[in-house]
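Yeah, one chain of the complex is gone here, protein chain that is, but the others are all in their spots.
So, chain A:
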């Protein structure tokens, strides 16, 4: 029995990956939840918005690298991120102007806006593929590890190593900063409060002199920032591929709904719930169990509940369970 090594294996293969994946999902879910709270529809184009922002950031990263500009130990993509955010904000504001505003003025039912957002999704899908192609793109540079497995083994004298990739550390730090900024904005600025007021009661907000078009525009800009950041962090952690980002839609929606649509705190919690469930249910626990149980007790199998190809089934199952038993989510948001 060797609990310390079991713990290190758990941290290395479950906890660290799930935390960084959870942070990426949380940023994505925050975008979805903000759109739901303010504009009252589920934005199916969110995954492709992330892909667009990431694609622009990648192109800008390549440009910077060609010019010989890097960010030292940090990935160059972080330098290019603001460009990606601005481009995405312009795209979203343009989409709103051309597409969503038309339906908003007619007070279209949310279900119509959902279908409209699917149309936008297909268009963005195409745009992203035109810009950067369908293949895998790796754009991470800078230092690869914050803590390397070998370094950890030497330092601790344990058999098992613990590796923390710099992309994982950057993900968590950047997500924390983004979330802190967002909450400060929503709770302490006049504009942020007016956004919450608009989300609470649109008509009363009108009577108070809050300009809905301004609230909507600011929402899109914030969503652009969150989506691009989430996309770039995910791409740094894994790699960029247009189709993968489209697929991210499911865990992101699951996260937003589990937490309670329209509730920012819920989106963050939901992101981590989904990430941990996915990683834990698809991880082969054999190694952890081998260390944790006394000699000879460990079973022969891999102790993997389902193979990683089925990880989307996890988010889907959680989504269904939540919708059946607690449609407003863990944090009492709105139901779909």
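The criterion applied here is as follows: contacts are C-beta pairs under 8 Å (C-beta built on N, C-alpha and C of every residue); 3 or more make two chains touch, one makes a residue touch a chain; residues count from 1.
Keep in mind that, in the parts below, contacts and distances are computed from a predicted model.
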> Of the candidate names "NADH-quinone oxidoreductase subunit N", "Amino acid/amide ABC transporter ATP-binding protein 2, HAAT family", "ATPase AAA" or "Cytochrome d ubiquinol oxidase subunit II", which one corresponds to the UniProt protein name of the undepicted chain?
Replying inline: "Amino acid/amide ABC transporter ATP-binding protein 2, HAAT family"
> Which of A:3, A:66 or A:207 sits in contact with the chain that's absent?
Replying inline: A:207
> For the chain left off this view, which of A:142, A:161 or A:327 is in contact with it?
Replying inline: A:327
>> Of the residues A:194, A:228, A:277 or A:315, I need the one that contacts the missing chain.
In response: A:194
>> Suppose we count only contacts with the excluded chain; which residues of chain A make the list?
In response: 40, 107, 110, 190, 193-194, 196-197, 199-210, 262-263, 327-328, 332-335
